[in-house]
Every structure is written in C-alpha cells, then in structure tokens.
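One structure is given below, represented as structure tokens, and several questions about it will come after.
Removed from the display is one protein chain of the complex; every other protein chain stays in position.
== subunit A ==
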Amino acid sequence: MTDKSRSKPLDAAQLDTLFEAASNVEIAPTEALLARLTEDAVEVHDGALVASSEQNAKGASLKNTLQNLWQEMGGWRALGGLTAVLAIGVMIGFNPPDVAMASLQDLGLVASDEVLLVGLEGDWFGFDAIEGAEG
C-alpha cells in the first residue's frame, strides 16, 4: 500500500467493480423467515380483530353497567310500585282523611276551621239522612 494509492481515489471502473460484485450476489430470504413473516401477518390481523372486539365490549360494558343498576333498583316492578304510591299520594292530597287532618291540626300545620270543614264533610251522609227523614 503506497502513499500514491492512498491518495488517489478509486476510478469509476473500480467503483463499478465493487457495486457489481455486491449486487450480483444471489441473496434470498430463508423459508423460516418467510414463515415467520406470514405468522406475523396473521397475529397482527387477529390482534386487530381482538382490539376491535374489545372496543365493542367497552361499549357493551357501559350498557351492562346501566342494566345492572336498573336491576338493583328493582327494575320495572319497582317502577310500578313507585307509580302506585305516587298515585295514592295524589289521591290522599285531594281527599285527606280525618285522622290525618287531626294530626296535622295537633301539629299546628292546619287551621281549626279546616278541621271543621273536614268534620262537616264527614257528616254529609248523616245530614242527608236527616234531611231525608224530615222531608
């Protein structure tokens, strides 16, 4: 290796010789590599399917949570019961019983004349009966 050879760059032909030598060599992947790559393809595809189904499952789990909550609250039967109680409450509101009104008076929540009215309402049948006897 002389100083002259160190300083002078390779010429085009020499460079081409190197490239040709490198590119002319037959290079092929092994069957094992090809099999591995195909396995990867299947795994990636299956993984994507799993990920997709997991995403669906996420949506389904929110639905399940709401369903469970509904069931824990008693479901439709509980809603039926609640409706019945509400209806009874409304009826009582419009037609309060004597006992309830008397209790409310004791507590000072209603006036005594309201109780009187309730008392009169309670005597409607008796009054009618007297009227009927007199008439």
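By our rule, a residue touches a chain if its C-beta (ideal position, glycine included) is under 8 Å from a C-beta of that chain, and two chains touch if they have at least 3 such contacts; residues count from 1.
By our rule, contacts and distances are computed from a predicted model.
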> For the chain that is missing from this picture, which UniProt protein name fits: "NADH-quinone oxidoreductase subunit J", "Carrier domain-containing protein", "Sigma-W factor" or "ABC transporter, ATP-binding protein"?
Replying inline: "Sigma-W factor"
>> List every residue of subunit A that touches the chain not included in the displayed model.
In response: 1, 4-12, 14-15, 17-19, 21-23, 25, 27-29, 33-34, 36-38, 40-42, 44-45, 48-49, 52
